[in-house]
Each structure stands twice: as structure tokens, then as C-alpha cells.
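Omission of a single protein chain aside, the complex is shown with its protein chains in their original locations.
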Amino acid sequence: MSNSADRDDVLGRARVRDTAELEAYYDDLAGFETGALWTVANDIEPWEPTPKSAPVLWRNADLRAQVLRAIDLVRPEDAGRRVVYLRNPKRREVSAACGWLFSGIQVMKAGERAGAHKHAASALRFIMEGQGAYTIVDGHKVELGARDFVLTPNGTWHEHGISEDGTTCMWQDGLDIPLTNALEANFYAVHPDDYQVTNLPANDSPMTYGGPGLRPAMDKWDKPYSPLLCYRWEPTYEALQNYAKVTDGSPFDGVKMDYVNPVTGGDPMLTMGASMQLLRPGEHTRAHRHTGNVIYQVAKGEGYSIVGGQRFDWKERDIFCVPPWVWHEHCNTQTGDDACLFSFNDFPVMKKLGFYAEQALEDNNGHQILIT
Amino acid sequence: MSNSADRDDVLGRARVRDTAELEAYYDDLAGFETGALWTVANDIEPWEPTPKSAPVLWRNADLRAQVLRAIDLVRPEDAGRRVVYLRNPKRREVSAACGWLFSGIQVMKAGERAGAHKHAASALRFIMEGQGAYTIVDGHKVELGARDFVLTPNGTWHEHGISEDGTTCMWQDGLDIPLTNALEANFYAVHPDDYQVTNLPANDSPMTYGGPGLRPAMDKWDKPYSPLLCYRWEPTYEALQNYAKVTDGSPFDGVKMDYVNPVTGGDPMLTMGASMQLLRPGEHTRAHRHTGNVIYQVAKGEGYSIVGGQRFDWKERDIFCVPPWVWHEHCNTQTGDDACLFSFNDFPVMKKLGFYAEQALEDNNGHQILIT
Amino acid sequence: MSNSADRDDVLGRARVRDTAELEAYYDDLAGFETGALWTVANDIEPWEPTPKSAPVLWRNADLRAQVLRAIDLVRPEDAGRRVVYLRNPKRREVSAACGWLFSGIQVMKAGERAGAHKHAASALRFIMEGQGAYTIVDGHKVELGARDFVLTPNGTWHEHGISEDGTTCMWQDGLDIPLTNALEANFYAVHPDDYQVTNLPANDSPMTYGGPGLRPAMDKWDKPYSPLLCYRWEPTYEALQNYAKVTDGSPFDGVKMDYVNPVTGGDPMLTMGASMQLLRPGEHTRAHRHTGNVIYQVAKGEGYSIVGGQRFDWKERDIFCVPPWVWHEHCNTQTGDDACLFSFNDFPVMKKLGFYAEQALEDNNGHQILIT
Partner (left out) sequence: MSNSADRDDVLGRARVRDTAELEAYYDDLAGFETGALWTVANDIEPWEPTPKSAPVLWRNADLRAQVLRAIDLVRPEDAGRRVVYLRNPKRREVSAACGWLFSGIQVMKAGERAGAHKHAASALRFIMEGQGAYTIVDGHKVELGARDFVLTPNGTWHEHGISEDGTTCMWQDGLDIPLTNALEANFYAVHPDDYQVTNLPANDSPMTYGGPGLRPAMDKWDKPYSPLLCYRWEPTYEALQNYAKVTDGSPFDGVKMDYVNPVTGGDPMLTMGASMQLLRPGEHTRAHRHTGNVIYQVAKGEGYSIVGGQRFDWKERDIFCVPPWVWHEHCNTQTGDDACLFSFNDFPVMKKLGFYAEQALEDNNGHQILIT
């Protein structure tokens, strides 16, 4: 990987000087809906990626009150989904929190239902608070608890609700809608009956696929996403704690587990991956960078991350993002407890297309210099 | 699939009548190490498989005392492994319990160690009784409890032992040694140091890979078998109970889970699969048959199986086998408790080679007529 | 797939009416870099894709003279590559011919060399005219003839040249650079020696991998793209003619073959596919539409295509594009000869990410009404 400071006035780069003759030529080319490659080559073939999104921290302390206001302002029946979405200050026009990833916070109160629809985009949820929430995905109802990670894969009918005896619930929605639109591939449909009717037992998905190292012998699953639609917090946290006892973990990420499709061991959905990582008390990781976008939500504890030389202090339920090829490192500032970061990403896209790249920061013992 | 009663005197089968001229011809052919296909064709192209092994039940009540006798008769250092193997009355010459599958019962007492070796054959264990047993596989030590399912895959260094404060332990060993030999592919080596030295934390394999729907983000596993070397009984039984709440189960097998490689969702080893199935109180399954061999060990409860028209009554720790293409059905005779059957098989071989076939018994409401 | 005429004032769509209170709310949200999803939902969740690119035909009769002018205006040493690129009138800002696909026409004269570089983007060539051209890809030199299809996959060092005794050569370059940039994943490097030195025999790639149904027994190829770097016109055309004798072909595409990686049977590169299709004399296909972008170059003959209701008359070496989800059909207007269309596409991206969709036109016997 080349240093971005490399100069372009070398053999192998476009270094044609404009002349009157050339400018006349360019005008002629434009008339045929063409152009001279060398006038744009260095821009479209950069030495390395320059991020189009900014690192941002969205504080739960700020967001929560704003999200709750929406309860009285709009109904799910009119809004479709009652969601406050996060936007990126460098790319406000694309309704994306970072790169081609959408993030929003959805809120529903007891007894509400948001109708069934489907789309080519994939969605995931990370439950932030409340009791009694549920999702129905292609007829499979899943009851949701705090810090559960939930899938509503591409092309599935899905709807959400809160039971009558529940409380106001909030969760983060993560979607690849911006990517789906960038690739001009989004389709959308409203369920013909508005809501799904199902006779399947509640939670059949996690009760069928939630056992470790096991798969139903009758299973014929052949969809391109995970049949395990909900990854519960308790076994996830227990698995992290177990793993922490026998690993040093990653120098960049601490003790980190990826959520996987149990039927393949691979990504839970075609376009997005997700992980939960544990930072030990006081752990401060080294910096690295990679292609692909990551949106983090603090699942437990407090600390900070340094992203692109900026320090972002976070605590539980805060959300922050790391754009492509930006250095980042994490620190758990607590001395007596572990911190956990949930994250989702578009690494499956990058890896399938051959675009995943990664680099460790070598300088300064692996730590960034803060930009002041 | 054709009825085995089909007659061979039809177009499409060999039906050449011997003549003196032909017999002279056959003699001439033999002189060139050749033969006439039509003299053997109907034998080597049967309408359907005829099993070469007999169904057998080996009772723990019989075996246990015999196995314990071996403790005083041989030392692991001399025996290599102190194992009583099960043989099939129809094929005693191949040291196989059924088809190309080996099964034996190994016994060790507190403080004993059996040295490290490796072979091209794959092995698995199902723990029957005792405390303090452990296995070390390529440096990964796993502590073993009753009803745990354990792997020592092909080509791995492995050794077994009982801690000084343990008790006498017994487990079933399952191996594909007969297949490996039939395919003329067995290699064997003794560890150069006799025993493995390891600094890895005990149980690092199940603590790393034993979380449901999770995979270590740093994982680079690329071996053709599971990195999860031990599948514990407790989460397995819990998973079966959960699954039982949301499924009717298989008409032939009740509530059945396959043990899988969490990194691929597929078979734990290249040549053998394994499963745990739960029969509800009083459940009596319907009969089916399939290619491939299965060796069962009763993990919990009591009942019977009808295999090839013979009834085999079993209770915990009994072992029985089902040869290829033999009808079989299972019954939990307990009215108040579930029964669990552990089993291992050579289905991965059959499926990879395109040889897996399966058939449900249609007659008599899916139940066999007992052969009296 | 829904009809794009569907109205949005239904349950399941966002249909919140603006109020003063809501507008104040939106202002507050903006202050936290957030927004209300329902204000953008119908835009980012369209009923079906609306193409961002226009169908365009670039005539060789127009382009050829313009491209040749570049020979005297710039040198490869200054331009990097002497290429006139095609731009789309609806998206001139992204240097893409259609969607996220780049297309350009490169010209070089006898004795010229364009130095070696590499990039995360993948490239392909379709040779239009001239003799003596060659490409060197990671040390493998390939000599190029008219209508050959050539790969320079992502991450490979590659350079082009014309032998001293050659003629001026032109070829179409197809790249996924716009996609690579959209995904913020482009890296670029100039070869440290400017040009590759190689001792490998010329054309070793097609001579090793160009046999039908064969693979070198020693082959250990493990790269994510085809080792066959050049697909010659002659065997391709012969294969199409053979296939035409035994197939009716596709109602939408006539007799069509995809270029594949012989080692996998799959796409030749990670992000782009390519095909050659033959239209029989007078054949007029039915219309269909699909997600993904396609750029066609006429390899042989003449005819027209109707794309999005517009007729584009083409002849050999013309280039035209079909944007996502736009109806298209093809017609060979010759009565005595077949016509051949080379094309490349981003279907591998669409398929890997689950975004490929396809629809046949049912109305009007499968033919579009021309927009006049």
C-alpha cells in the first residue's frame, strides 16, 4: 500500500499538461459523451482510499430524548417505521451513517405494531432497552431482550411490535439500504395482509438453531442467510468470557467474536457482518485500519476510541462509526469491569469482491497521535 | 429402488447359460487374468444392497465386567490402548463392529496415561463413566465428562489419560480404521517424545468454539475437521430439550441433532458423523432404511429398537448397530422420561461419494413385522 | 416486484404530513446529525430500481477518429494509458459509462509500451483492431488478436505494448473502477522497475488453460480469478456455432456463452462477468430486464437493440450500454449472416450480494413499444 503522500508527477501517473490544442480536443470528446482518461485518471485511481465519511459519535444522552419525542409526533401506521436515522456530516445527502451503511434508532411503545414489508435490503437490530418487543420474520416470531442481536434478512417479510404488557422499547436498526440503492437494486413490497399470521411456536428459530456445535438432523436450510434470527446476549457474553480465559485476543480488537450463520460458519447475511468484542479492564488496543465501514454500539461499560486521530469518549448505548481506511484503537477506561462493543459492518461485501485490505499502525508503538 | 425379489431372467440382466464351449472360453480367459463379466454381473450389480453385517446389541451389563478385567491383565504401555473391541458375527475377520466402522470400549484408571500417536484414521469417543479423564489433541487438552462427545481427527497427535485424583473411566471409541484399511490408506506414527508437552490452557478448544452462533474473529482455521474437539453433554441435552419444544421431530428419529463443525456447519470429521437424538416418553418412531452404517450408544433411559425385524431391548450404555439398508425403528418405553441415543455413522463417506440413499417403510403403518 | 406506479399513500409507506411541530422537530434532529426516517423512507425504499444511467450508443464511426487523434496529442509515458473514456450523460461526474462500470478505448502504435502498474480494480479488454498488441500480466505475456477477450485481474501487475512490427491497435478497456471507488477500496501502485521482466514463454496462460474440459494435473491455482488470461476469438466463435446447432438459445439473448474461469466454472474475475452471444440471421429476441449493468460491443455483423423503448442501430465495433432494470431486446437485421455481441457486466457483484433480479416482458408478445 502506497503512502498517500506519493507525488503524481512520475512515470505511471497521468501528468499531461494542458494545452490549447488539448482543450479543443477535450471539447470535441465531450460532444460524443467521451473524455480523456488522463484528465481524471489520478482522481479515479488514488494511491489509497480517502474516506468519504467522517468519524462521528452519537451520544445516547443526546439521542434518547429526541427519539422518545417521536412517539407523540408520529404513529407507526403513518411513518412505516418510527425511526430517527443517523447521518454523516460529510455525506448528508445519502441517508447513511457511514459509507453505504444505514443506522437508525427505532422506538415503539406497548401494544404498537409496525406492519409487514420486505425489501431487497438486509436489516439487523441491536436491542437497546425495553421489554416485550418482538419481530416476526417470514412467520417466525422472536421475542427480543436487551443486547440481543436480530436479523431480518433481504427479501424476508418482517414486522415489529411490542406486547400489550411490554414497555417502550428502543433498538438500533442497521441496514445496507444505501448500498442497495447505490447498486440500483432495491425492491420494496407491503405485505398483502398488512400483518403476518403465523402458527409457528414463538422463538422457534433460536430454539432450533441456538445450540452450540449442533444442527437439526432434518434441516434442509438453503437460504443465503442464517436461520438463527436472534443471537441472545446471555450466551454471547458467556462465550466471550470463556474465550477470554484462553486467548490473549487481538491486539486491535481485544476478545472478539463474529456472529455467524450456524449452518455455514460464515456471515449471517449476504452483505453485513456483526461482532461483539470484549475489552478487559484497562485494555487499550493498538491501532489498525481496513477497508469497509463499521458502526459500533456500546453494549456494556465505558471508555473511548481514537478514530482518525480524534478521541471519542463513549458509554453504554452510544453509537460511533469508523469509515474505511481510517486508523482506530479502543480503550476500556474502567479498571474493574470489562466493556463490550457491538458492531456491524460491510466486510462481507468487501471480502466477496476482493476489496478487503488491512494494515497495522507501526509507528509510535501502534498508537495514534491525537489531532488537537 | 428395485425389490430384491426381482428375478434375473430378464432383458438387462446376465442370463447366459453355460455350455461346454463357454466353459472352455472361461478357462482361456482365466489364463490371461481375465474373466467374462456376465458370469459375475448379477452378483456385482445387485438390485439393491444386501447387508454384510448383522444387527447386534452389546449389553453394558455383559461388557462392563469384561472390560474392567483388562485393567489387571494389560498396561496401556504394552497394549497401546486398553480397548475391548466389538466384532460383528457376520464379518469377524475385519475387526469392525458394523460395515467399515470400528467400535471398542477403552478403560483407564486414575493416574494412567496412554502415549501419543497419530494415524490416517479418524477417531471419536463417547464418555461412558468416570471422572478425571482427558484427551490431548495436537496440544489441546480437553477434560472429559460423562456423555461428552470427543474428536481425535485424522492425522492429529492424540493421547489419553486420567488425572491422579480421578476414577476409573470408560468410553466408547469409534474409528474408521476398517475403511482406512479397505482403502489401503492407513499410516501410523508414534510421537517422537512419546507424550505431548503443551502450554495451551486446558479446554481451550471448547472455550473458544463452544459458543452458539459465534466464531472467534481472529480465527483462521483451515483444517478439514472441526476445531471444536469436545461437545459437552449439558448444552447438547439443553439444545435437544429446546428444540423439542418447537418441533414434531422426525418420524423416524424423533428429535435429533447432528454434531457439526461450527466453522462450516458440516460434518465434524471427514469420514464420520455423529448425532444425539431424543425420544419423548412413549415415542415409537416409524421405520426407514438407508445406506451407511450406524453405531448407537444409549445415552439416557431405556427402550428398544427393531432392526431388520429383530427387537433389541436397550438401556443406558448399551451399544447396538444398524447395518446398511436394514429397516429400523426406535421406541422409548419409559412413560415419564425422555430417552437419548448417541450415534455415529459413515454418512459423510456415503454422501460425498453419492452413495447415500434412504427409504421410508410404507407397509403396516410404517412398522416392521417382528421376525420370530 | 411491484409496479412503479404504485402509490405511496398506503399503510406500509411513509405518509406523514408535515406540520410546524414536526418541522421544528426535524430542525432539532439535524442539530444532532440525525433525521426522521419517514421524511426520506419512500425515496430510499423505492418500489423498484429507477436507473441512474441512460442507455447510450457510442458509434465507432464517431469514436475511431477521435481516438486516433490522441496518438499525436499525448504519449503513454505521460498519460499513463492513452484512453478515451465513455461517459454517461446522466452521471457525467463519475467517469462511468454505465452504473459503476468504466469503459474506454485505448490506442497504441507500433513500438509503444505503457508501463506496469496495479490496482485494486479489475480490468478487461476486448480487442477491436490492429496487430502486434500484447499484455503482460504478473509476468505472463499474452499476444492479442482482434476480438480476443483479455483479463488483467485486480491486484495484478499489468502493462501493454505493441511490437515494433505491429500496427496501430485499439481495444476497449472495461473496469470496475467506479465501483471500487464507490466502495472506497482503490489502491494503486507503479511497478518499481516501471516495466516487468519475464522469462516465461509467451502465451503460456492460454496454452496451459485453453484446452476444453482439461486442467493441468500439476495445477495449484488458488487466486480468486481465472488463470486463463486470454479467450481467443476463433475457438469462442466455433463454440457458439456448435452450440447453435443443438440449442434454441435464450428467448432474450439468442445463443449466448459466458466466459468462465476454467478452474472453477465461475466468473473470470471477482466483480465482472463477460459473454459472447450470437444472433441468428434475422433473429429478434424478446425483451427482459434485470438488475446490474451491461456494456455491449458489437463483435460481428449489424442490427439494433431496443433499450428502454429507444432503438439503437449498431454495427461492428459500436458500443452501447443497458442500465439496471431497463427493458432490452436485440435484433440481427442481416438475413444471411449471424451477428455477435460481446458484453461485460457487473452480475458477479449483484449475484454475490443477493441483488440479482430478472423479469421477462409479458406484454405485446414480449416486445417493447418504441418511444417516439
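Letters A, B and C mark the chains as written, and numbering starts fresh at 1 in each.
Note that contacts are C-beta pairs under 8 Å (C-beta built on N, C-alpha and C of every residue); 3 or more make two chains touch, one makes a residue touch a chain.
Given the structure is predicted, the values throughout are model-derived calculations rather than measurements.
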Among the chains present in the display, which ones are touched by the chain that isn't there? B, C
Hidden partner chain, touching residue among B:L22, B:A110, B:A146 or B:L361: B:L22
Options B:L86, B:I162, B:V263 or B:C340, residue touching the unrepresented chain: B:L86
Contacts of subunit B with the absent chain, listed as residue ranges: 1-2, 10-16, 21-22, 25, 28-29, 32-38, 40-41, 44-52, 56, 58, 62-63, 66, 69-70, 73-74, 77-89, 95, 99-100, 102, 104, 115-117, 119-122, 154-155, 177-191, 194, 224, 270-271, 291, 323-325, 349-350, 352-357
If the missing chain were put back, which residues of subunit C would it touch? 200-201, 203-204, 207-218, 226, 228, 231, 235-236, 238-240, 242-243, 245-247, 249-250, 253, 256-265, 268, 275-277
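We take it that only the chains that are shown with their structure count from here on.
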Centroid check, CA-based, most central chain -> A
How many Å are there between the centre of subunit A and the centre of subunit B, using C-alpha atoms for each centre? 43
